[in-house]
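Note sheet for the following structure.
All protein chains but one are shown at their positions in the complex.
Moving on, here comes chain A:
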Amino acid sequence: MATRNYRFIGLILLVLIFHPKLVNGQDDLMYGNTPDSIFPYHNFQKAYKYHFIEPIEFYGAGRDKKPPSDLTEIRIGFLGPLEGSPLVPLGKQMLNGSMLALEQANANGGYQGIPYKLMIHNDVGLWGAAANEVVQMDDEKVWAWLGSIDDIVSHVALRATLKMEIMMVNTGDPDPTFTETNIPWAIRVISDDRQSGYALASYIFNTMQHERVAVIRANNRYGRVGIMEYAGVAVRMGHPMMIEERFEVGETDFSMQLENIKEANPDGILIWGNAKESALIVKQIRALGMKQPIYASDRVVSAEFLEIAGEDAESIVSTCQYNPKADNPKLKQFQSDYLKRFGIEPDVFAAHAYDGMNLIIAAIRKKGLNRVLIRDVLTDLKTFQGYEGVTGEIRLDESWNDIGKIWMTKVENGEFHYTASPTTQEKNYARKGKRINR
């Protein structure tokens, strides 16, 4: 009896000693929809500290600050690529989506009868220019702001927005590291390249059963950081990139890189870049007689890509952060309103900006004109968790990153067709081999 008691006590002690909460102060939760089997080092070694499994609160002052009584407009900031950047077409769509949301809010009486006004800033210029733009927004006394797309801009602006204490709602930057900064003054309401990378890896290696995949990517931060999560997962699934080629933005002749890839004879090719270069690469792959299936990052999901790639776009597979053909009355209304207002179809940046701006408006309506309270309600993971926007359900994780649904899309008969992405259930990622320490 005594032995049994000792065993029981010993068991309890072992549970206590090795319980993750005691070892590293945290529950055993993984971050970013990442199954155990593909979490970094997880098959071999438990990390000493796991980040982003609990939201960082803002403990600073300012919640009791009263708004001015003489306001004639409610200023909301906007930062996007509007001139001098290859991303201008995307930036203009983002601006349109933001404007439409504010115009509709103003048609409904603004905030307590006071109209919203968008304070528009261009995000391209000298190095670190985004920081200066955020300072300017602070000087303009905006209550919150929306932007941007380029990850360099977003990162620079993020640190500035912490200093200024202005809530930033990002609707266009898919860089996973953007929200991996622990700064409690930003949310992102668009899925990131971590989610795209997981979906692509699952599709490529599990659904399509490829073994040897070549990568050609933009030689900039978008390409480097964008491919990072896909590459990590591919390694953990047992399929490291067999070859990685790079190209510069603006490049038009990719023969050198594609000859190298052709010689490697991969099962499939993954392109990570902007629409224009990706389309040219697709054309040149086919011109070289290469028949491999082609996969691409989500920036190809655009009219520009289809137009340049033409027939060669057929069967290209990518991901999309929402399904623009979903049977969603809110989405259909938005698409109709947008077309009527701007004379063009909305793209992914317009739709997400529309949702992001509506979240800002809803936060102001709920909490009034106080930057900290606007931040609090947008980050509480309750009030707007599961918000049904035109892009579908918005669900944020503890780093305020959108981990809602992501979609696979394939070009068929010259159009993108959307299907659910492969599930992120663990079985889809399970690597052949023995897991240790779990």
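Just so we're on the same page, a contact is a pair of C-beta atoms (placed from the backbone, for glycine too) under 8 Å apart; a residue touches a chain by one contact, two chains touch by 3 or more; residues count from 1.
The criterion applied here is as follows: contacts and distances are computed from a predicted model.
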Chain not present in the shown complex, as UniProt names it (candidates "Regulator", "ATP synthase subunit b", "TIGR02186 family protein" or "Outer membrane cobalamin receptor"): "Regulator"
Residue in contact with the excluded chain [from A:43, A:106 or A:132]: A:132
Residues belonging to chain A that touch the chain removed from view: 21-26, 31-32, 34, 40-41, 45, 47-52, 56-62, 126-132, 134-135, 138, 152, 155-156, 159-160, 163-165, 176-177, 180-183, 221
